[in-house]
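What follows is a single structure, written as structure tokens, with notes after it.
Note that one protein chain of the assembly has been removed; the remaining protein chains are unaltered in position.
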Amino acid sequence: MPLKTLWHRMGSPRWMYQMSGSWVWVLGVMATVLLIVGSLWGLAFAPADYQQGNSFRIIYIHVPTAIVSQSTYMLLGAAGLVLLVWRMKVADMVLATAVPFGMSMTALALFTGAVWGKPTWGTWWVWDARTTSMLVLLFLYFGLYALRQAIPRQETAGRACAVLALVGVINIPIIKYSVDWWLTLHQPATFKLTEAPAMPPEMWLPLAVNVLGIYCLLGAVLLAALRLEILRRERDTQWVRELVAAR
Amino acid sequence: MMTTHLLTLSGLACQREGRDLFDDLDYQVAPGDYVELTGPNGSGKSTLLRSIAGLFADYSGAIEAAPLLYVGHRPAVSPLLSPLDNCQWFLDLVGSDADPLPALARVGLAGFEEILCQQLSAGQQRRVALARLILAQRPLWLLDEPLTALDDSGQRLVCQLIEQHVETGGAVVCATHQSLGLSATRALVLGERQSSTAGVVA
Amino acid sequence: MSVAGVFVGQLRREFKLLLQSREELANPLIFLFLALTLFALGGGGSPEMLRDFAPAIIWVLVLLANLLALEGLFRRDYDDGSLEMLVLMAEPLFLPVLAKILAHWIYSGLAMTVLAPLAALILFLPAEVLPTLLLTLLVGTPALSLIGAIGAALTVSLRRGGVLLALLVLPLYVPVLIFGAGAVVEAMAGIENMAQIYWLLVITMVALTIAPFLVSAALKISLEQ
Partner (left out) sequence: MSFETFADFLAMGKHGLYVWLCYGVAVLVIAGNVLALRRQRRRFFREAAALQKRREADSA
């Protein structure tokens, strides 16, 4: 299917609904398998870290969720740009449905980072560069969520969130850099939670598996949420009525 | 490809909150036309005007409009400025170096040019918005309930301005509840779906 | 003439509005000094404790005062319909928007920079650090007005936009706060801090080039209601 028609077809919600049906299951199963394999591998088979001992195994859930929470925001920024420039309905729906998942992943990354800090530094919360930029990212998500709730009209809320997501995406690297610079300056040589020294393969392989798994989860959850949003918005159309009647 | 029409609506359709406001609306407004847009509250009069003005974008179909001036429910007159300052800001905005004073005199604000609008009555504030109609020199006027808060002389003034504008080759689309009673009035009635197309008078 | 005319015309209008609402626009500055005294009282007025925290206190309160001043940026014009006229008539829209943001910066960021020595005095900030504080405020506060204007434009048509505006804008202020307060802290420790000030300048320049267009888009969206 040439890209042009794919791009055009992406615009029609009904085609999106039918096409994405099977993909939700494929991605969902892959995510479950990958996450289980990666986690068990990391928990049981990977060697413990000589410095941190077994608390290092938290990396196999902290890093994937941290990575996916940032890529979800990047996705929201991209959807915002597509919505503002080409006004595609699907982009508006992605912007409306991906925020809760992104928010929960950021909160999870923050939680696991904090819990990991307890055995490492002895306190539940530490203003480390990673946890701080995660916290600011969480506030950016709250901002998106609150703005959508505050604007009654759906089309206006969509476009307003698109602008905010764009501003947020432009700001994420700046926030990350300023936080990294400021906090690492004031905490000499703390152990960096993620960019650990060169990890041997048996340590980072399960990590790679989990990262892949969490991306499949993102795909599955996003597509499922998108399909539900399509049904909601196309509620009065004929094909949705048939679907409801056939249910 | 600027046809002689000042405004061309083709296949215009818009839903708001799930209700069809207007559907497949085709309408042309030529120079010298005065169109009165009527219909019950919430029938989409303001939405149609705002769509033509470019403030509202969620419609399907095409709108081709000459340079226009839209006067909405709120007169866009800052109470903390004087009529002169309000008009001068507007003139800078549209990039015209006309003199606001004669227009202010024309709408009966002679002697009030320097007083802050907050000390003027609502009717006088709306007259500042009318002065802008003269200053704007835009062929197409979109007026949303222009008679509100105006006394009799104010309403007569609106009619004179519209008649004068229409005679000089301009066009006016006016949404109102009470007809202005002008001579060559074309009606465009918006209402329940079935009557909107029926009411369209070519 | 017209392009410059639009900018100058809008600026002239903003200054005339400024004259009429002087007292109201002084409120963010009064808030700044009220909050400063609260900090001093909270800290028991002891110089040692306040001095170490002075850069952070001043910069955070400048952020919050700037946020309060954002209410006046579009709200009044939205209420009387001038914002709608502006969005309809101005071509290109970002020029009058830039004029409004400049006017907002003058009565918030610039005013706070001018009053900063007073703030430094009551928090016992060492005198030799004052130039750095003024420089960071001068360079950093335009970014606050520019970024804040985007939030103000997004929430202008909402009745209870205040708290939401803070929620949208404060996370975006984090880099400005970090580099601004950071530079002053480093000046107190005698470390070279020009790098942070250059970074503040970078943020302000990026904001200057991008924000007006985003604000224009946000205004058009907010007026669709």
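We call the chains A, B and C, going by the order they appear; numbering starts again at 1 in every chain.
Convention: contacts are C-beta pairs under 8 Å (C-beta built on N, C-alpha and C of every residue); 3 or more make two chains touch, one makes a residue touch a chain.
Nothing here was measured: the structure is a model prediction, and the numbers come from that model.
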Touching partners, among the displayed chains, of the absent chain: A
Touching residue (missing chain; options A:46, A:84 or A:99): A:46
Option from A:66, A:108 or A:161 whose C-beta touches the chain left out: A:108
Missing-partner contacts on subunit A, residue numbers: 35, 39, 43-48, 53-55, 57-58, 61-62, 65, 100-101, 104-105, 107-108, 111-112, 115-116, 118-119, 217, 221, 224-225, 228, 231-232, 235, 240-241, 244-245, 247
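Just so it is clear, only the chains that are shown with their structure count from here on.
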Distance between the centres, which are taken as Cα means, of subunit C and subunit B, whole angstrom: 37
Distance from the mean Cα position of subunit B to that of subunit A, given in whole angstrom: 48
Length of the line joining the C-alpha centres of subunit A and subunit C, rounded to whole Å: 32
Touching two or more other chains - residue numbers and ranges from subunit A: 155
Multi-partner residues of subunit B (at least 2 other chains): 58
Of all residues in subunit A, those that touch subunit C in their complex: 84, 136, 139-140, 142-143, 146-147, 150-153, 155-156, 159-160, 163-164, 166-168, 170-171, 174-175, 177-179, 181-182, 185
List of subunit C residues in touch with subunit B within their complex: 1-2, 5-6, 8-10, 12-13, 16-17, 20-21, 76-77, 79-82, 84-90, 96, 220, 223-224
List of subunit B residues in touch with subunit C within their complex: 53-58, 70, 72-81, 85, 88-95, 97, 116
